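Working notes, beginning with the structure itself.
So, chain A:
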Amino acid sequence: MTIEPPLLTVRGLQVAYGTPVAPVPVVHGVSFDLGREKVAVVGESGSGKTTVGRALLRLLPRQARIDAEQLTFDGIDLRHARESDMEALRGRRLSMIMQDPKYSLNPVMSIGRQIGEAVQRGGQVSRAECAERVEALLARVHIREPRRVAGQYPHEVSGGMGQRVMIAMMLAQRPQLLIADEPTSALDVSVRQEVLALLDELVAEQGLALLFISHDLHLVRNFCDRVLVMYAGRIVETLAAADLAQARHPYTRGLMASLPSLRHRRAVLPVLQRDAAWSAA
Partner candidate 1 sequence: MTTSTLPFGAWQAWRAEAASTARKLLANPLTAVGVAIIAVLLAVALFAPWIATHAPLRQDLAAALQPPGAAHWLGTDEFGRDVFSRLVHGTRITLFIVTLVTVVVGPLGMAVGVVSGYFGGRVDMLCMRVADIFLSFPSLVLALAFVAALGPGLDHAVLAIALTAWPAIARLARAEALTLRQSDFIVAAQLQGASHLRVLCRHLAPLCLPSVLVRLTMNMASVVLTAAGLGFLGLGAQPPLPEWGSMISEGRRYMLDSWWTVAAPGAAILAVSMAFNLLGDGLNDALDPRQAS
Partner candidate 2 sequence: MTAMLSIHDLRLAFGEGPQSRTVLHGVSLEIARGEAFGLVGESGSGKTSVLRCLAGQYRHWQGEVLMAGEPYRGERSPAHARRAQMVFQDPYGSLHPRHTVRTALAEPLRVQGQTDRLDERIDEVLQQVGLPLHFRFRYPHQISGGQRQRVAIARALILKPPLLLLDEPTSALDVSVQAEILNLLAELRRQHGLTYLLVSHDLGVVAHLCDRVAVMQQGRIVETLTCDALCNDEAQHPYTQALVVAAQA
């Protein structure tokens, strides 16, 4: 394990909607570090996990107010970055892939053109060279027949392939940090493994830092290094993925226990009993 400083440092991240007088906090007091590793942010709907990911890229609606004690990416203070600075970072050094390629890929542009746009962001290249780079990227994500796929439209390819196209787009600028927001939730179980294996490969090869947002505890247990469990806008537990079976917070234990499992069949699934104390500090 390298002892370099973390790529991303977050301390006391808070995101709130509403007015300054009556704020509605959605994320509260979130702190974590992210190095060149795979960290999962796990939670149910309403836990704030997607908001955390979007807050880092400042992709939230204008009414959202983002505050943090510290929000540093590779030495850059993201709290006071101007919008032009954020634009330079987004897609180039900080990137994101989302859940459903059906909705996150432009349906009226061919795949090659969309990836080409991502390539062009790094500086003008000739059309021939752009096409070459697009094909190379598609090959990098293990798509056979990259030239044919480059000419296709998003609705003509399967979900798994669409997600790989998204990853290819993201790779065009060789980012340092990738935020993946439920990237495999819309995919079939068998395809899921392939996409995860691809992400694994990229993390190892390019030293990518990966923030993996998911609701699926079992998935992140096997895929990620560390897990941050969120509930009602707060991180309730941080632990190594391998230690999930020994989780200590009752919410994490409750979540793990209530999943139906093939190995461990029970007549009645334990139901999570929510405690109001979990949503307080």
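Throughout what follows, contacts are C-beta pairs under 8 Å (C-beta built on N, C-alpha and C of every residue); 3 or more make two chains touch, one makes a residue touch a chain; residues count from 1.
Selection rule: all candidates are chains of the complex that A comes from, given by their letters.
It should be emphasised that the depicted structure is a prediction, and the values quoted were computed from it without experimental measurement.
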Checklist outcome for this item: Complex check, chain A vs 1 or 2: touching candidate is 2
Checklist entry - Okay, in this complex, where on chain A does candidate 2 touch? => result 44-45, 159, 188-190, 192-193, 215, 217-219, 222, 254-255, 258-263, 265-272, 274
